[in-house]
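For this view, one protein chain was removed and the others were kept in their places.
Note that the chains are named A and B in the order they appear, and that numbering of residues resets to 1 at the start of each chain.
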Amino acid sequence: MVNVEVMPPLMFGGLVVFLLIGFPVAFSLSAVGLFFGFLSIELGFFTPAYLGNLPLRVFGILSNDLLLAIPFFTLMGAILERCGLAEDLLEGTGQLFGKVPGGLAYAVIIVGAILGAITGTVAASVIAMGMISLPIMMRYGYDMRIATGVIAASGTITQVIPPSLVLIVLGDQLGKSVGDMYAGAIGPSILQILLFVAFIAGVSIFAPHRVPALPDEALTQRGWALWWRVLKGMVPSIVLIFLVLGTIFLGLATPTEAGAMGAVGAAGLAVLNGRFTWALIREAMGNTMRITAMVMFILIGATVFSLVFQGVDGSLWIEHLLSGLPGGQVGFLIFVNIFVFFLAFFLDFFEIAFIVVPLLAPVAAKLGIDLVWFGVLLCVNMQTSFMHPPFGFALFYLRGIAPKEVRSADIYWGAIPWVGLQLVLVAIVIFWPESVTYWLDRGTGVDPSTVRIEVPLPEMPDDDAPPVFR
Amino acid sequence: MRPLLAFSRGVDSINAAMGRVADWFVLLACAVSAGNAFVRYGISYSSNAWLEVQWYFFAGIIMLGASYTLFRNEHVRVDLVYGMLGTRARIWVDVLGIILFLLPATLLLAWMTWPFFVDSFIRNEGSPNAGGLLRWPVKLLMPLGFVLLSLQGLSELVKRVALLRGEQPEAEVVVEYHRPDQ
Partner (left out) sequence: QTAPEVRWRCASSFPRTLDTIYGAAEHVSRRVAAMTDGKFQIRVFQAGELVPGLQVADAVQGGTVECAHTASYYFVGKDPTFAFDATVPFGMNTRQLNAWLYSGGGREALRPFFERFNTVSIPCGNTGAQMGGWFRKEIKTVQDLNGLKMRIAGIAGQVFAKLGVVPQQIAGGDIYPALEKGTIDAAEWIGPYDDAKLGFNRVAPFYYYPGWWEGALNLSFYVAKPKHDELPPAYREVLESACRDATLETMAKYDAQNPQALRQLVAAGTQLRAFPREVLQACYKAAFELYDETAARNEAFKKVYDNFRAFRDTQFQWFRVAENTFDNFVYFQHAQEQRGAAGEQRR
């Protein structure tokens, strides 16, 4: 007789095996779920009726209006990527920073941060920056690995800087408001940019030949012409930042609607720049549709898995496993981060957010860990899943657009120091929770016990009028 | 094999059409959402019906678009092992995956979601929110989507079996796999 306690670990094992076969993740997830579901029915852990909860869960996914942000931000990214606005921004900034050693790398980091404040998708950032700056960096003698690494890493900054799909999804999974998640992510975003800049500064001091300054002949524009160019390149970005963040701040749009604003704005800018074509929009729509369907079907597959996982008391198993960890909060956080870091080698962030985070959140809450802090920490950690050689998405995009002379090994090796920097950031956020919580709201400091609450009283009649009964 | 391949072509064209509808739902969802914000801000008018339309379109993108995404071979995979396989081995992974992984789930879900829709339709279920929409149209998307996906699964199966048998299917078959943009 099989005991129900062995089922959860078996399911995790099955998950790894099924996913490794290489059939689409969405259907592999549901297959693991159904396989163990039928096994559980056979072994009497639950009845066939229990699987009847699936339609309700699927409907819950379709009616989760928070996930609407996914197609909106994807559409905005798809339009931006195709209409060349990001290129304008990068060219100007590159010229501006060109004469300092490491200048092009700084430009890539800054542009990555600006693009990050507009959108939440990595593809647009990496592809745009890779296409423009990688050839320039190669031409002027940048070390190949530094060049590919800085592009891939800067492209992933967008996941931590609000607005961010990861933060939206994590907020939803953790039951925290998107506003709090965004506020909590401000500190780590700044730290991350500083870390990246410091790394390049370090390289430019200790190995200046790896990040040379642009020679004079490469600086085609100077003085006012250059500044004008930079400004012109920045205008569309500022307009979009306004459309997305500004409409939220003005109270014009909810954060979800702001994504739609950004998409409409990106299309408008493409029109203004004369780059709008009907084909561009059609292509962006199709691309967005397929990404949305793909991502949401991972969720549907994951919901089959997790229904069965709940049915075999999986959440109890995880709780026992994690609550027995030594070291209280910090011990738990360190363990979880190592766990997620390794999961990120073969799962990407959607898979982690939907399968693993719901299992971790209750334990974290029980240990008294601030869930915003926890979410931002996981977000920073999961950013590495984009840069893990050899399967990180960012590296894959870069491979797709890099010139032939860039070897895959350069891209993989180039990513490693940045994954290291990311881990340093994870450690900082674990041991310095104020880096997140500082930006969250604090109280007024008034002592509640001194508070007097006066509520108007009903009028008391002077005379006691006798009641009347009819 | 011939009639099967004809079936496969038919399914492919139906789902391509559904995919185009889903493409437009992206734009419509976006336009409605931005429009909601403008109207609410501008003239303090808005309604739950227009808020709900957004996620009706969203549900449409997913349920009508998933089968075309399967046709394009763009459902993300873990290509740790798959990436090292040859074409024939990849086709085998797909053939077995469709039979053992995909079809059981999509057929089961199509069968399960149907009565869920019927109950909502018979009771004329509305929204719990003031001024909201009837629920059955969005609930109908579920059985419809899973049936379309099952059909696409069969179509992909037919095409891959034909390839394995050395026949060249006239229907388009996407064996090459690219990780999707994200």
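A few notes on this one:
Convention: a residue touches a chain if its C-beta (ideal position, glycine included) is under 8 Å from a C-beta of that chain, and two chains touch if they have at least 3 such contacts.
None of these values were measured; they are calculated from a predicted model.
Between the chain not shown and the residues A:254, A:422 or A:435, the one that touches is A:254.
Among A:36, A:59 or A:305, the one in contact with the hidden chain is A:59. Touching the missing chain, out of A:307, A:394 or A:436, is residue A:307.
Mapped onto subunit B, the interface with the missing chain covers residues 37, 40-41, 44-48, 51-52, 115-116, 119, 123, 125-132, 135. Interface residues of subunit A with the unshown chain, by the touch rule above, are 49-53, 56-57, 59-60, 63-66, 68, 168, 171-172, 175-180, 182, 248-256, 307, 310, 315, 358, 362, 365, 441, 443-444, 446-458, 460, 467.
One rule holds for everything that comes next: only the chains that are shown with their structure count from here on.
Separating the CA-averaged centres of subunit A and subunit B is a span of 25 Å. Those residues of subunit A that touch subunit B in the shared complex are 18-28, 30-31, 34, 51-52, 54-56, 58-59, 62-65, 67-68, 71-72, 75, 78, 121-123, 247, 250-254, 256-261, 263-264, 281-282, 285-294, 296-298, 301, 304, 346-348, 391, 393, 396-397.
The touching residues of subunit B, counted against subunit A in their complex, run 19, 22-27, 29-31, 33-34, 36-38, 41, 51, 54-55, 58-59, 61-63, 65-66, 68-70, 72, 74-83, 85, 90, 93-94, 96-97, 100-102, 104-105, 108-109, 112-113, 116, 138-139, 141-142, 179-182.
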